[in-house]
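For this view, one protein chain was removed and the others were kept in their places.
And then subunit A:
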Amino acid sequence: MQKQEYTITVYTENQVGLLNRIAIMFSRRKINIESLNTSPSEIDGIHRFTIVVNETEDVLRKLVRQIEKQVDILKAEFSTNEEVIYQELALYKVPTPVIAEKAKVERLLREYGARAVVIRMDYTVFETSGHREEINKLLAALEPYGLMEFVRSGRVAIIKASTGFHDKLKEFEQRERSEEVAENEYLGQQEKVFTM
């Protein structure tokens, strides 16, 4: 079976340590995670992981079942690139003097759908979003102008056919509210607490 790019979407409780529990499912099978994004979902209290990997469908099916089996995970599913609408975001830092003098900034911005986030005397930061190829094209275009820094975010993806689970999630959250995340409130209180 051919490996291809898949987007895995995982809905979880908001729990400390869950990122590790999910991540080790991949490292255990020695699967490299291409990108990982975690964010709140449309439902209050439910978190959403978006994970991109290159794998065969067969391995992925087993993997996703093992992920979904974890106690704090509500739902895990995987989609091909055709089944999702996805974007990545990138930031590019370039020296202002060079870019102002040599590049046709305006054309760059139009051509790549980019915008300037910060313009300073010493440097300028551009931002764009899109598929990886688009981001890489702008990267290549800026490289000759003394690119100082580049960063690209993980993929975020919306599943084209995912109305079904949304309702279910909402129902979950209506019936029983998420628990508050218990954080360690004592951390950094060393001086105030004397211990043996």
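Definition applied: a residue touches a chain if its C-beta (ideal position, glycine included) is under 8 Å from a C-beta of that chain, and two chains touch if they have at least 3 such contacts; residues count from 1.
Basically, contacts and distances are computed from a predicted model.
Between the listed names "Aspartyl/glutamyl-tRNA(Asn/Gln) amidotransferase subunit C", "LrgB family protein", "Acetolactate synthase" or "ABC transporter ATP-binding protein", the UniProt record for the complex's undisplayed chain reads "Acetolactate synthase". When the omitted chain is restored, the residue from A:1, A:121, A:161 or A:182 that touches it is A:182.
Residues of subunit A in touch with the missing chain: 12-13, 16-17, 20-21, 24, 28, 61-62, 65-66, 68-69, 71-74, 172, 175-176, 182, 184-196.
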